[in-house]
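Let me begin by handing over the structure; questions about it come next.
Only a single protein chain was left out; the remaining protein chains are all shown in position.
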């Protein structure tokens, strides 16, 4: 409900790649630009082929998954809102305007005029209502984002009202993602919806040349309302789970752009490729699931949690395991966002001695913990285990097959979990990490201070006004060491010369991040 | 009372393939073997002679009739009861190359039946020595493997194995047909000597009239699952009554060009007469 | 079930395709199996290599400088030769050398689990399925067919939710998938052994089923199982590596596959990383395969070597091409010697100084016991001695032409057209895959280059002549569809089809019933008269000789001891050996006369 992070979609991709690569791929990045490409000529026959690590699982609006999958589905389906690629702020898209009532239980969306689906029928309030109602009622990954919605109604062809139980601070950012995708009302329940929907987005799927899960060929719609912002006429997305295969394809000229692992960069001929780096779009974090110490009392002790934060050599982690692309951190919020506080980074300098003292003080020396070993964690397990033993604790990685990763995380069988979390929006990230039932807090830990702070957030409809409270949440969480954030991770895009990729980290990746010189 | 009595013995094998009909290979054979006697069983391939032997040994289950050994019905016995007969009925097979387990020493091969019947290994060993002696093999054979022996010697080992439990009846299934001429005669002599010594009875199965004639007191002739003629060896093998036996007798060549020429002519006359 | 009463097989099995007795064979035969294995260089080297590798694996906790998952962030992708990191560090800063050592143990455990399960399941299934009755057989057969049908690796992957990706559980399941191979081997051996006479003998001796299975059956199955185990261990290791490469299971477990996978990801950073585990994996699996092959050679007796087909016979002596010729003789063999390599490599002469002469239209019986060299002599005349055989001297002249030293093409031109051959065992001498007629036609056309249609007519006529009742039907039949007697007639028809001058018949009636034998001899005699062929009849049966031969040569241990007209030799044998042989014949006078023995011992 809170985050764009998907810890898994395609197991093979995950397994074949390192967790770094995977996380970067999943988090991806995106841009939304109303401006035309630099040269002004949206070349009618320009084509672009990129590689991603996972294809879209489905093009059904109720089943959309964010991350790199967005490249394909956002080509076919328009979203209500979008994010500004420079600042990450919410900007209009299919909805021109949005407005909350006073207590945040009614959201009024005003749709742009003249939008059409690829079959020519108008994209209007009825279409939006049908999509949102259906997503709300259909079990799937998007449904939870509608948990507080009670009703969606069309006031007139260009006005939609969304009614809530109570204010949902994450809703706006969600409808800039899959929750805001607009499907074709007449065919939504048809079988084709999953694979070849009648789309509202800038492209039509070229079904003849598309091999599901392998190659997606998208043809630009000239009748799309924002067609000028789309720089290519044919957009091909190839699914390549293996990063080495991606690099090989890039070098062999089979794709125009793709992500490249930091340590493979040396292999690229700098003169033939343009590199674009996104400094941070994921955070590597050791999540403490049993913050209350119900099953593992040691984890309920703030000294032990702090000790773990002291135990990890974050600088070495970035240099050694991330190839230098990234930066050490003790926070989980997007460094480009409003909540992140550089001053907090002073806490928890690498100091295993101090950590050990804290553990001794708390009386938990020699305590052992189990943690799920997943495809995300494998590359980092030795380092993290080492850190535990450095402060007098033991960590045992328990192998969990991919299809049980989600279950293991939520089961309550483990006190710890290693995650590579992509950024969503600051509110979503706050909720997912610290509110009971949030993804990173599956054991429903609650804390009076946090309860109070979220009480304020839940009643502050204007985001600007709520920002100071979010910062308090962040500061308190860091101080209490509710989690062990380790580092921000970035992504490097390599593209054939003349093609650029630019966006801030943490945004959904779309075609509009690409520029042509 | 004879030692072995077969009455109306029938055997059938399941045919090949799924739900195939059974093929009867013995159509009611009656035969008896007395104490200390050798009964020769002659026939060509497919006549069922080997099957009779195997039925007596319990290796084939009869589909009808009875087999009595020492007045006891044995055709239906199996399991422990059947194994109990092992000390009374023994066998010597045709092929000395496959009737001995190639991976066991001669000593083990001979001791096995003794140990099964409760002999201590020391007793077994001394019995093995005397058995080897009895069949004319050197004492050092005990630790050697079958492949170190010639065909004739192996057949001696097989005979020793059959003698080991002191049986009353030995079924001999073509025991000399795989041997060279000179060896064959010596092994047959050994059979006769042993019989004189121990009083054991033989049911002696062979395709070779000469061999049967040499060793048998009485001879039975089998033809396609039926017993066509029975009688004392000299009569059946020199002046047979049944046309098949006559044909068989005339078909076997004699090692004398002149006599063989006569025999051949006689055979042709007989065939012409029956044609 | 009796095999000898099966109407398609023959009761009599003689070993007249002579066994070549090699000197010193006895000593080597008694060498214990393990010693033989060790003496084989390929086996010794691979065993040594594997032992060394797995010993190092076992000692890993003592000798590995680091734990398999000890990570040092400063050692990430450290180059080869870094102090304490012999082969460098991997992507997580773990010591590649130490991980390599630990991986050996994973491989060993995988092989152990997979092979053990496969052996237990396969051997049990094979023993049960092969030994017991039909119902049990069909159930086990069906079960293993089921296992066999499962697409192996696919199943392991489908079962990941069940095995949890744990390599030991996976190997346990894999063991079941390997089991059908073992099952097949064991079942077939058991089915074979079950009908072996010595198992019957054991049954007659009063041994129970369990004892027979354990003592007689298992001992035979042992060798092939050991061989199969070597191959299975190899495939278990390979599969485990493959799955680990794909990322099935925990990466905490050091394994070659996981290391190769990590190296592959790092291909561009540190190209050597994937090389070390690949090499070690390659060495281990290759060693196991080679060991399997070596074991197969030693335990099952080495397979015949490949040799050039149509290379001709080897002659190591100078052949006198211009020696005196006997214008009346069709075939003259002078001073012929044939040798085989013995165990110690020295040639072992099986035929020595043989002299034979055969006039056109003459029938010569070459008589002797097994191993006397009579078949070798016949083969050398046909030019079809096995490739190991060497002609050490002498001369074979046919129709005035020296045959020794001719190449195979020239011999092939003679064979079939001028010299023909009838083998002993009719069934094994017909190609089972071709119709009887087509085999005969091919031979006839090779010898005479007659048009196919004429050749067919001639073959059918010949089949008819050879006493086959329905020649067309036999012409169209496959060898397994005709009886032994008929097959021998077919072979005779094939031999005389091209009207040869010389017919070499090697024990042509030994495998047949007496009544059939008489008919075949009649046929041979008639054909011989008709065609005026000379016949060289190889046999051990004096009755056959008396029936058909004009002259006799008696062979003993590679030499001809007596040679003369049939009547003379039967009437007045000169050589002691001939006398002994003739004396051994159980003739019509040898009727047993003594009465049944008095019963001794236990009275009934």
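Residue numbering begins at 1 within each chain, and the chains themselves are lettered A, B and C in the order written.
Here is the rule we use: a contact is a pair of C-beta atoms (placed from the backbone, for glycine too) under 8 Å apart; a residue touches a chain by one contact, two chains touch by 3 or more.
By our rule, contacts and distances are computed from a predicted model.
**Student:** According to its UniProt entry, is the unseen chain "Glutamate mutase epsilon subunit", "Acyl-CoA dehydrogenase", "phosphoenolpyruvate--glycerone phosphotransferase" or "ABC transporter permease"?
**Tutor:** "ABC transporter permease"
**Student:** Could you run through the displayed chains and say which ones the absent chain touches?
**Tutor:** A, C
**Student:** Going by the contact rule already stated, which one of A:145, A:184 or A:512 would touch the omitted chain in the full complex?
**Tutor:** Considering the complete complex, A:145 is the one touching the chain left out.
**Student:** From the listed residues C:62, C:135, C:154 or C:210, report the one that touches the chain absent from this view.
**Tutor:** C:154
**Student:** Pick from A:148, A:251 or A:327: which residue touches the chain that isn't shown?
**Tutor:** Once the missing chain is taken into account, the touching residue is A:251.
**Student:** Among C:120, C:316 or C:413, which one touches the chain that has been omitted from the display?
**Tutor:** Spelled out, the listed residue whose C-beta touches the missing chain is C:413.
**Student:** Touching the absent chain in the whole complex: find that residue among C:171, C:258 or C:447.
**Tutor:** Checking the options C:171, C:258 or C:447, the one contacting the hidden chain is C:447.
**Student:** Determine and list the chain A residues touching the chain excluded from the picture.
**Tutor:** 1-3, 5-12, 14-16, 57-58, 60, 63, 65, 139-145, 191, 193-195, 209, 211-214, 238-242, 245, 248-249, 251-252, 254, 401-407, 410, 432, 437, 439
**Student:** By the contact criterion defined above, which parts of chain C meet the unshown chain? Give residue numbers in ascending order.
**Tutor:** 145-146, 149-155, 157-162, 238-239, 241-242, 245-246, 257, 260, 264, 267, 274, 278, 281-283, 285-286, 289-290, 303-310, 382, 384, 408, 412-417, 419-421, 423, 425, 428-434, 439, 442-444, 446-447, 478, 480, 491, 494-495, 498
Heads up, the rule we're going with is that only the chains that are shown with their structure count from here on.
**Student:** Give, as an integer number of Å, the spacing between the C-alpha centres of chain C and chain B.
**Tutor:** Using C-alpha averages as centres, the distance is 31 Å.
**Student:** In angstrom, rounded to a whole number, how far apart do the mean CA points of chain A and chain B lie?
**Tutor:** The computed centroid separation for chain A versus chain B comes out at 88 Å.
**Student:** With chain centres defined as C-alpha means, what is the inter-centre distance between chain A and chain C in Å?
**Tutor:** Centres of chain A and chain C (C-alpha means) sit 67 Å apart.
**Student:** At least two partner chains per residue is the criterion; list those residues in chain A.
**Tutor:** If we look for residues of chain A contacting two or more partner chains, we find none.
**Student:** For the complex, which residues does chain C have touching chain B?
**Tutor:** Listed in rising order, the residues are 1-2, 4-7, 9-15, 26, 29-30, 196-198, 200-208, 211, 215-216, 219-220, 369-370, 513-518, 521-522, 540-547, 566-567, 570, 580-582, 584-588, 590-602, 604.
**Student:** Across the complex, what residues on chain A touch chain C?
**Tutor:** On the chain A side, the touching residues are 12, 14-18, 243-244, 247, 261, 263-264, 266-267, 313, 316-317, 319-321, 373, 375, 378-383, 385-386, 397, 399-401, 403-404.
**Student:** Could you pull out which chain B residues touch chain C in their complex?
**Tutor:** 1, 3, 13, 25, 34-38, 44-51, 54, 57-60, 70, 83-87, 89-91, 93-95, 97-101, 103-104, 112-113, 116-117, 144-145, 147-148, 151, 158, 161, 164-166, 168, 173-174, 177-178, 180-182, 184-185, 188, 192, 195-201, 207-211, 213-217, 233-234, 237-238, 247-248, 250-260, 264, 267
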